[in-house]
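Partial view: only certain chains, each at its native spot in the assembly.
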Amino acid sequence: MTDNFRDTLETFENQYPNRDYLIEIECPEFTSVCPKTGQPDFGTIIYSYVADKKCVELKSLKMYLQQFRNEGIFYEAITNRLLDDFVAVVEPRQLTIRAVFTPRGGISTEITIYYPQDES
Amino acid sequence: MTDNFRDTLETFENQYPNRDYLIEIECPEFTSVCPKTGQPDFGTIIYSYVADKKCVELKSLKMYLQQFRNEGIFYEAITNRLLDDFVAVVEPRQLTIRAVFTPRGGISTEITIYYPQDES
Amino acid sequence: MTDNFRDTLETFENQYPNRDYLIEIECPEFTSVCPKTGQPDFGTIIYSYVADKKCVELKSLKMYLQQFRNEGIFYEAITNRLLDDFVAVVEPRQLTIRAVFTPRGGISTEITIYYPQDES
Amino acid sequence: MTDNFRDTLETFENQYPNRDYLIEIECPEFTSVCPKTGQPDFGTIIYSYVADKKCVELKSLKMYLQQFRNEGIFYEAITNRLLDDFVAVVEPRQLTIRAVFTPRGGISTEITIYYPQDES
């Protein structure tokens, strides 16, 4: 199912592939649905990456993130799925995703993943 | 007695177990009862953990914490018991719990525990 | 004379002695008397400790500190005596005491002691 | 095409070439046009460089940056092109360019490049 979503992500050619430079993208309007309660969740997604051959196209990233609007999915799964999709499509040299969710029932959550990492 | 409380904690499968990623959960509405005076205590509990096979389900965490509402228990015991329960049920790779209590008699208290640590 | 004061300090058993965890206690309503002028002094006492077998009971700590209310004693002696009493009764693994006194004659003072340290 | 723009950049002789000193220039009024939507983009460009034989003349830098006003160009390309032009004309010993763009569709972007770096 993830695969469908990632089809929306578009890239354009990195015109400066022989340079390492850092691209930070902050998306404060992420929203999805809690799979247990059916209530909407809100959060900010922050990508930091070093491009290899491709850069993510921002409008497509926005459309991609909007697909989660009615998706029932846990915070942990969101963040990992965002990472998997980004890695699969953009193939960056390095990537950090930080997801900061607004309080639910008085409880707030923040999730951070680094790529690449040594897999167990 | 601790064992009863921890039965409320639910988990769901970590769909990305071969990755280390950090989950931070802040719970500002914790309340319990002072075992000496019978007065209510208030505090904020902050969990930071790296999941292994399981993630904590947030609504169950909220229900779990609400059980302390009428429990007579010292600050130090609360924080350690929260850690024991979390470790027993969620079995994280790493965990820090920070508990910040509001002033009592003009005195304020904050407790921090790291897991795992070398036991003496 | 110190020994009398410390009798007020009560402890309860640290239920989690095989764990190192940090307990911070801030007491902003400390007051004593200047031994030279007889004028009252005011300050904030901040304890940070890692318990061994015992934890300090907060209400007794408050009563203990109130005993200095009419005691004529220098800032340096206060801070050291607080440390000696705490170490004698609570026997912590580690302890820092920071004492911040309000201005006198346009001059303000702050004293910090670490325990344990290599004695000369 | 880049070559045209960089013709606007003027330099003057660094009168102190045998010294390393840091020059920071912040340009908060950068604007260009998105090549996909035709909409204007806005950002702040921050140069930090150590001059070698030449220093950039500020008025010419301002005129140089104004040429992007009606230029359709991606964020990543802007930042790299700014670096290429600056390196070609000013030939600094070291250079960092940080470009901070205002939000588009609720998404904000920041790009950072260091020079020199090991090329792959």
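Structural remarks
By written order: A, B, C and D. Residues from 1 in each chain.
Going forward, a residue touches a chain if its C-beta (ideal position, glycine included) is under 8 Å from a C-beta of that chain, and two chains touch if they have at least 3 such contacts.
Computed from a predicted structure; not experimentally measured.
Of the identical chains making up the complex in this file, 4 are positioned in the shown model, whereas the full set numbers 10.
By definition in this document, only the chains that are shown with their structure count from here on.
Averaged C-alpha coordinates put the centre of chain B at 49 Å from the centre of chain D.
Centre to centre, using the average C-alpha position, chain A and chain B are separated by 29 Å. In terms of which chains touch, the assembly is arranged as an unbranched chain of neighbours. Of all residues in chain A, only 36-37, 74-77, 79-80, 103-114, 117, 119-120 touch chain B in the complex they form.
Chain A contributes residues 12, 14-29, 51, 55, 57-59, 61-62 to its touches with chain D in the complex.
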